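Yeah, one chain of the complex is gone here, protein chain that is, but the others are all in their spots.
The chains carry the letters A, B, C and D, assigned in the order they are written, with residues numbered from 1 in each.
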Amino acid sequence: MSNQILEVKGLNAAYGESKVLFDVSIAVRDKQVVGCVGRNGAGKSTLLKSIAGFLRPTAGNVTSEGVDLVGRTAYAIAGMGIKYVPQDKKVFSDLTVRENLELGSYASGDYNWDPVLAFFPKLKVLLDRKAGYLSGGERQMLMIGRAILGKPKLLLVDEPTEGLAPSIVTHLKDVFRELSKSAALVIVEQNLPMICGIANKIYALNEGRLVAELTDPEQIRPEVCEPYL
Amino acid sequence: MSVLRWWSGLLVAFGLLVLLRIFLPLPFNNEIIIFSIYVIGCNYLLGRVGFISFGQPAYLAVGAYGTAFYLYYFGGNPYVGILVGIVSGIVVSALVGPLFVRLRSDYFALVNLALAVIIFFLMQKVLASVTFGDNGLELLTKMDVTPILDISRPDQFWVFAFVSAFGVWALYKYLDDSVFGACCLAAKANEDKLRFLGYSNYGIRLMAFVVANTTTAFAGALYAVHQGLVSPEMSSPARAADPVVVTILGGVGTLYGPLVGSIAFVGMKDLISKVFGHWELIVGFLLVFVMLAGERGIWGSLEPLLRRWILRQRETDKPVVADAGVKAR
Amino acid sequence: QSAGPKIKVGILLPLTGPFAAVAETQKQGALLAVDVINKRGGLNMPEGKVQIEGVVDDDESKLDVGVRRYRYLVDQGVKGVGGQTWAPLAYAINALVSRDPKPYFPVCVQAKEAFQKGKIAPSTFAAAYSPWTVGYMAGTQAVKTLGKKKIFFLARSDSWGWDIRDGVYAAAKENGAEIVGYDEASLGTSDFTTILQKVRAAKPDVFIAAQFAADSVALLKQVHQMGLNKEMTIFNAFITNVVAKGLPPEALQGVYAMHYFYYDLAGFPDQEVAKQAAEFTKLFRDKYGYPPDAYAAIAYIAYMEMFRGFEQAKSYDAPKVTAALMANGGKFDSVKGPASWREDHQAAFKYGAFLVKGKGPGEQKSEWDLFTVQGSMGGDAILPPLKSLGY
Amino acid sequence: MSTDPRAEIIRAEGVTKRFKGLVAVDNVSFVLREFDVAGIIGSNGAGKTTFFNLVTGYYPPDEGRIYFKGQDVTRMPPEQRVDLGMMRTFQLTATFDSLTVVDNLVLSYFRAYEKPSLLALFFNTCKSRRNNPKIVEILETFNLADLRDRVVKNLSLGEKRRLEIAMSILADPSLLLLDEPLAGLAESEIKMLLDVLKARVGRQTILIVEHKLSHVQDFLQRLTVMHEGRVIAEGPCEECLRHPEVRRSYWQIATEAGEGEAVA
Partner (left out) sequence: MIDPQLLLSGVIFGLSMGSVFFLMTVGLSLCFGLMRIISLDQLLYYSVGAYLTYSVSLAVGNVWIGALAGVAVAGATALFVERFVFLRIYARDITFSMITSFGILIGGIGVIKVIWGLVPRPVPVPIEAQWNILGTDVPVYRLAVVVLALLVYAGIWLFLNKTIIGKAIRAGIEDVEHVEGLGINVYRLFTLTFVIAGALSGLAGGLHAPLIMVFPDMGLEVLAFAFMVVIIGGLGSIKGTFISAFLVGQVVSIGSLIYAPLAQMAPFAIMLLILLIKPTGLYGSAMLKR
């Protein structure tokens, strides 16, 4: 039994009749940062969704530290410390930022917001604003902040830099680096310089199939990844 | 060829209605036809525009009273009466529409309910001197016998109602194809975007509101003539949920949902109430069961099955072509 | 069992909805009548003994449903129809019947104007008269028998209630009583407390209310809670056992009401009627296990009349049945005494209704022991004069 | 006074928008001339989207005026502004989820080219427009041809983004406002999109909000930088990017040199 923090083997996923993922296998070790790149519609988000329990794979298995994840509910998986930050930037718009964070705390039992507010100082001034009014970038910060409460062991992030100002992107890089000291990360990303800057491993997807796995630090460069996009 | 395909569904559906007429009692047939016309407006509002309305009885009553007032006080020709009913439907919905369509769906549902209640009290009480309160306007004996088709008689009325329903269905089928239909769906999905494409969201909703409620008023006019009696009870809030129930039972936003739903609903009530005293118990739980079994209502669940079945039939006729459906992209 | 000829008659009642409890007793009365005839072998018709089947259907006390179900019944070939609890529906079916004749026997009140000449269908026979009569009787009893002079009247806010109001007003005028207050409440009102404050402020000596079913129970309960019954006489225009059952005994105590029929007429002066009532009660009790309600009696009478009409006419044909019933001055005998059909097809009973008084907690000996009978009213006088109806 | 002979497309004069004490857009004046290709950048929450919303009429400004093609549109509802030739996309993609891809485009096409009255909507069918050459062409351009008959609800985010942009470009507006069009698009799609946009330069006025500045830098003629609701720099890209305050607030590069420059 492997002790990979995440191991996906021969994953197939579909929405109704239309198949999206074909035999995808990935592995993530502890404290590893794994990038996932691919064109639009390649199936990146679908991959994360199937891991996080929002989509039941049609075949294949997903394990975390030897524990089978397939068939578990999303909240159970989240409860195991596998947090997912979706791409759609949906915050709970009727709640304030503070309440959004409280929910994260409630779920994870971690009421210490200092790390989060240290990562995203901007959130501090937004605490009492309704999340529905936040700008695109602010939402992204909130989403990530909410997810890292409770120190997850694996963070699945879907296009985190989308809509963030460069300064924040740079900052986010540091955040992820910091996080990777205690957790493993899977980051779906289009921003190659950013992902190449932090990833230990990069998977490339195309039309639902794994087309490349780059592990050599030499290879983890934007120029190498370019063709897969 | 494509013209034929366009009509084929309608022809089959109404062909089946003729079959029903042969095998089931006349009152049942008349009821389901009028009721389904009643429901199709609600179905359109809910399925295409995203407006749920608990106030359809209001417009039903408007149509019915329009017809009834004409037939009781002014003339005897039921056809003219129905026309008056339709016109009153247009007038009233055009009057209240501008106020109502601004509202969000759930509140929209309730202002309509309030309208129904108000119309109920108006007819039952305030205007009792002309409407005779809940004794109703009795016009059965006031209608002229019309040449060709005497719709004051139930059997000939059926022919008229059948033809009308066919017309209504053709209209709604056409609406689904029209740009207007697409706009309604679009408004339901994302009203902001629609405005930023340059369409008047408000205008589109208002039009949909008027069209749908005029259809409902038409059903009211038909009821008036068919029953020969109109009473305020028609817009009683206790029955406000009926059209919505049937809409969902049949399948929201589907063309034939209202027909199937009406047959199921009226059938369920009329048949079960005959054989079983506690029909509510059965109907209630049946309703729950249908809702749980199929998210898309009876027709919504049935249609894909039928379609697949028909496709399979066709495929066996034709040489097999490569299956293109499963390609991921 | 008998393979002989058989006919169907329609029993159309609101088996669901707010009047369901009353409708249930009406149904039982009607079916009992069917039973009685069948037990005796069937109807005596020219073709021999004819068994009867009662086809029960639900009119939901909704006009359109009722009309539709009536049409179903006709479609099924019933020879006669009866039923209704909801007065406007009786009116509506009367209209249908006047177009396509069919013997029709409503078992509830029917609007007064339905009896106008030309309006009442030739084949409609109303055993329960109009709300006007109900009001007229209540008013007369309150003033004449109970000697009250100042009336507060609370109507239900619909044509039924207004008809009763007209009756009460007519009685008050005739007997020289004063209406010190009037109000009306819509069907479905469940809280009358504010209205009762108004009643209290008007200081009447009798408070007559015309509510039915749930509304009247809520009203009487609240009257009791607010102690109004200590300040004035409470008169519920008319009542049925089923409604009275919804009241705790302390709220029923001392409430006067008119009752079409009360099963226990033991102390009633006219022992002839008391005997008839007792026989009917036994019949009913044997079948259903409890005594008949007023509405059950009315239904029983109506259906028995329908069957008598068939037999006398030797036909199911509406005009012939009408002629047969109206023959001999329309006289007939019922479980609540002699009666006759008037020209407007209302039944004039010798005992139109009984004045009853509610029993309190100590007085009720059994579950159905609800009232004591204090008087009665009847004859032609309680019905609106034929002349006023255009005859 | 500017000596630029080209006509003004957009002129915003001192517009301000407040949300319960927060000043999201603070006294911004902004001019856009015909065929300009301009960009707006700024840190998150700087007020860019809010400014877009003001220009397009999502809500009215609390103060200030907005002119479009010389006409005062400050309180004009969006649909009328579209009539005048304005078209926008949303930062959080907005498409009609229950329609197919091609019908989304049909709606855009129909409105833009046939300027229908409300009644005309009844008398035209979608079907008759679906094979219109313009629509077919745009489907090809945006690589959406394969998805033509898919219901939009079932598309990936990037696909939706492409569709939304396609809808706005199909309408061929005189002013095109794009709110972070590149977000969520992969490199190859970004290239495609920029090619499409480049082909429009000189025919349309384009205003883009974008964080991926490196991708659009060559393409934009001028840049406006916002910070906390205010415009802090304006001008050609190079110039703006050298601006000390921009460097500080946008890149948070608080170098010695930066500080020095600011002081100087």
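Quick notes on this structure:
To be clear about the criterion, a residue touches a chain if its C-beta (ideal position, glycine included) is under 8 Å from a C-beta of that chain, and two chains touch if they have at least 3 such contacts.
These figures come from a predicted structure and were not determined experimentally.
Considering the entire complex, the omitted chain makes contact with A, B, C. When the whole complex is considered, the residue among A:G104, A:G137 or A:P160 that touches the unshown chain is A:G104. Only one of B:V80, B:I118 or B:L149 touches the chain withheld from this view, namely B:I118. Shown as candidates are A:R39, A:R146 or A:K201; the residue that touches the absent chain is A:R146. Looking at chain C, the residues touching the absent chain are 16-18, 20-21, 24, 154, 157, 183-186, 188-195, 197-198, 201, 213-214, 217-218, 221-222, 225-227, 242-243, 245-251.
In the full complex, chain A makes contact with the omitted chain through residues 52, 54, 73-75, 78-79, 83-84, 86, 90-95, 99-100, 102-104, 106-108, 130, 132, 146-147, 150. One chain is missing from the display, and on chain B it is touched by residues 46, 52, 99, 102-104, 106-107, 110-111, 113-115, 117-118, 121, 125, 237-238, 240-241, 244-245, 248-249, 252, 278-288, 291-292, 295.
What we mean here is this: only the chains that are shown with their structure count from here on.
Centre-to-centre, using mean CA coordinates, chain C is 76 Å away from chain D.
Chain B has residues 329 in contact with two or more other chains.
Contact residues on chain B toward chain C in their complex (touch as defined above): 25-28, 31, 124-125, 128, 132-136, 138, 140-141, 154, 223, 227-229, 231, 233-234, 239, 270, 273-274, 277, 279-280. Listed in rising order, the residues of chain A touching chain D in the complex are 15, 18, 37-41, 45, 87-89, 122, 126, 129, 133-138, 140-141, 159, 162-171, 190-192, 226, 229. Chain contact summary for the complex, chain C toward chain B: residues 15-16, 56-58, 62-64, 67-69, 71-72, 75-76, 87-88, 91-92, 95-96, 98-99, 111, 113-114, 157-160, 162.
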